[in-house]
Each structure stands twice: as C-alpha cells, then as structure tokens.
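Missing here: one protein chain of the complex. Every other protein chain is in place.
For subunit A:
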C-alpha cells in the first residue's frame, strides 16, 4: 500500500512563518493521545491515527504554503477538507488580516468545512504582554461571528495544541452528545504538562 487510509482531511492555513508547521510538529511529535504516529520526511503532510473512544480515526493534516504569491492556489488545497485550522500570529496584526481573508475564502468555497481560528506564539505574549497585537476578545468576537472555534496556542509550550485538535475531533467526527464522554474518558490522555485549561471548559459550556 503506497499510502494509508485517511478518514478526515485537515488543512492548515495562515500567513508565512505564523507557525503552522510548528503546530503540526508539536502535535505530531508529542504523543498526547494513544497510537503511534507516522510522519513523512517533511512536516507538510502528516497522517496520524488517533484513538477516539473506541474508534480509530486517521487525520491527514495538510500544510499549505502561506506566502501571498501562492494565495491564488489555496483553493485547490482546501477542496474536500473536513476542517481548516486558520492560524494567525498573536504578535502580528497583519497575519490576523490574512486569517480573515482565508476565513472568507473558506466560507465561499467550502461551506462544510469547520473553521478553527488559532492564535499562535502565546508563549511570547506570556513573556511580554506588550507584544500582543491581537486582543483576545476581538478574535473571540470574530470567531463567534463566523461560527468558528477560537484558541490561543503555543507550539513551544504545547499550550492548547491538544485541545485544538481534540475539539476538531469532537465537532467533525463525533456527535456533540459523545463529546462529554470523550472528554471525560480521554482527559488523562490530554496531558501536555500544562495547567487545566480554562478555554477547554469554557468552550464546552458554550455548546
């Protein structure tokens, strides 16, 4: 078999050097959920089987080139994607504008694609609050407006990365009813050495 079966396709979108690849790397190399990971030489395509409750789901994570010169082609990428993780840099306001552009594109072309808005490089903000250029509440408002989930992550510390992917699984694959079961049974697995995450619960309550 030349390639393994993939159940769901996830596209990473975002401005260049916003940290898409690091996010994937962080997620794949940190085995916070059961199952061996399989990655290619590059981090551009990753197929990762994940045990969710009693099902094994293989995620195919597609990295995309963020450079503006390729933006005309991005439509080819997200054809048939189940979810898109739109990344922006918390310390770079232009990247948030680009994220808005992608969200717009996605809504026009791929209406069944679930959008996840993801602010990256949270560790930089924690180190120095003045670096923040995107207000959390602004982003949250935008996310609510487009019906997306919103997270602020750090690939360096692993903050929220697991939650992000977990939520993807919750909403794309399982029915909403199953998610509480999933959270309770897998909570031990979602351990990246971080404190219990407030967003984690708040998001659940929102639903």
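Structural remarks
The definition used in the following text is that a contact is a pair of C-beta atoms (placed from the backbone, for glycine too) under 8 Å apart; a residue touches a chain by one contact, two chains touch by 3 or more; residues count from 1.
One rule holds in what follows: contacts and distances are computed from a predicted model.
For the omitted chain of this complex, the UniProt record lists the protein as "RAB guanine nucleotide exchange factor (GEF) 1", which is one of "Vacuolar protein sorting-associated protein 21", "Dolichol-phosphate mannosyltransferase subunit 1", "RAB guanine nucleotide exchange factor (GEF) 1" or "Proteasome subunit alpha type". Panel shows subunit A; residues 1-9, 12, 16-17, 20-21, 25, 40-45, 47, 60, 62-67, 69-70, 72-73, 76-77, 79-80 of it touch the chain omitted from the view.
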